[in-house]
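Structure record follows, encoded as structure tokens.
Removed: one protein chain of the complex. Kept in place: all other protein chains.
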Amino acid sequence: MITELGPVLEALLLAADKPLSVERLCQLFDESDGVDNKRIKKTLRDLKGSYGGRGYQLIEVASGFRFQVHQDYALWVARLWQEKPQKYSRALLETLSIIAYQQPITRGEIEAIRGVGVSSPIIHTMIERCWIRSVGHKEVPGRPELFATTKEFLDHFNLTQLSDLPALEELASWDEATMAPAKLKQPQQQEIEVVTESIH
Amino acid sequence: MITELGPVLEALLLAADKPLSVERLCQLFDESDGVDNKRIKKTLRDLKGSYGGRGYQLIEVASGFRFQVHQDYALWVARLWQEKPQKYSRALLETLSIIAYQQPITRGEIEAIRGVGVSSPIIHTMIERCWIRSVGHKEVPGRPELFATTKEFLDHFNLTQLSDLPALEELASWDEATMAPAKLKQPQQQEIEVVTESIH
Partner (left out) sequence: MEVRVEGKEYEMPVDLYIPPHALQVILETTFEGPLDLLLYLIRRHNLDILSINVAKITYQYIAYIELMEANQFELAGDYLVMAATLAEIKSRSLLPRTQAIDDEEEDPRVRLIMQLREYERFKNASERVAELPRMGRDNFSVCMDMPDIKQVRPQPTVQMDELLAAYAGVLKRCDMYEHHTISRERLSTRERMSSLMAQLQEHQLMSFHSLFHVSEGRMGVVVTFLAMMELVKEKLIKLVQVQEYGPIHVSLGGQIESPNQELSL
């Protein structure tokens, strides 16, 4: 039995990379937790009113509840972003490249490859940029989301299709330090050969 | 002149994707805002204490201040993704700890302590995660690289400085041990007991 549901819901909404519906929140509890939709709704209502004078608020959007930085302080946030052209983290680039090559893939599978957790903000950033999206759920316990890259991803990298990405054999000789230029185009001939081969 | 600095700092820290130092925060304000390091520090201190009973907290780590989801609710947050948190291998943790406590240190010195070779992928992984970095070369034959931990390492483990690491056990005086050969003798009795036990 959870006596204080408020902080649990706050933790969940802040850790998630997208809005969570009451139903989705409810699924995360055991029967013994004594939590139902009604209780969640009431707690969220109470929480909503508790952030007066804070720099953020809890809001309800079409797909559920989420925290958002308060509009009043947008000016300063904009300054933070203005500062210098930032770079994406190594973790983001790795995650993106794994999704590109191994899609559709779950977060857990990415973590298994990277050997380290994938943080929500990373997924969030890539979804916001429309580089990846959820294309369904894997039918394993928990039904984790499957991520795939988008058309926007291809556009950004000037690719016509995913198979324009260098094959693994080309990457094998890739020197990370020098970032040797990639040979992106491969003769069409080879593609046909490989496909034919795989039919047999 | 900003009268309410608290919510502004909250908005900034929540919008940033990494910890922000007091200095960095200070740079974001104009002279007319009437904000200096001292005021920021005081406001952050007040804020830190204001999240009691919430699902999140404001903490100070090596590279600055950040908001994070409170560990008391990790159990539920982990359910959001259905996958177990990534475990680090013992080899990695031992190597990382030796670097943390003995830095700067060469790979050979780590191997001498562990009594076993340190695999390259482990060093590589820690460099990729930005937990360790090469800080120079030891002036001995072969000029091996010297490794040290980074601010990101401290950030990851919720530490502000190296001295926050759990204390390393003190070794009993070595001389005393070698000088007292009696102590090196094992009472026969105990050994016999153990052997007896193992037969059953």
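To keep things simple, chains are lettered A and B as they appear, and every chain counts its residues starting from 1.
In the analysis below, a residue touches a chain if its C-beta (ideal position, glycine included) is under 8 Å from a C-beta of that chain, and two chains touch if they have at least 3 such contacts.
Note that this is a predicted model, so its numbers are computed, not measured.
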Touching the absent chain when the full complex is considered, from B:21, B:63 or B:97: B:97
For chain A, the residues touching the chain missing from this view: 11, 14-17, 56, 66-71, 74, 77-78, 81-82, 85-88, 90, 93-94, 96-98, 100-104, 113-117, 119-121, 124, 129, 133, 135-139, 146, 148-149, 156-158, 161-163, 165-169, 171-172, 174, 176, 179-182, 184, 186, 190-192, 194-195, 197-199
Interface with the unshown chain - residue positions in chain B: 14-15, 17, 56, 66-71, 74, 77, 85-86, 88, 90-91, 93-94, 96-98, 100-101, 113-117, 121, 124-125, 128, 155-159, 165-166, 168-169, 171, 174, 177-178, 183-186, 190-191, 194-195, 197-199
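Assume only the chains that are shown with their structure count from here on.
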Centre-of-Cα separation between chain B and chain A, whole angstrom: 26
Chain B residues within the chain A interface of the complex: 4, 6-12, 14-17, 27-28, 53-56, 67, 69-70, 72-73, 76-77, 79-83, 85-86, 125, 128-130
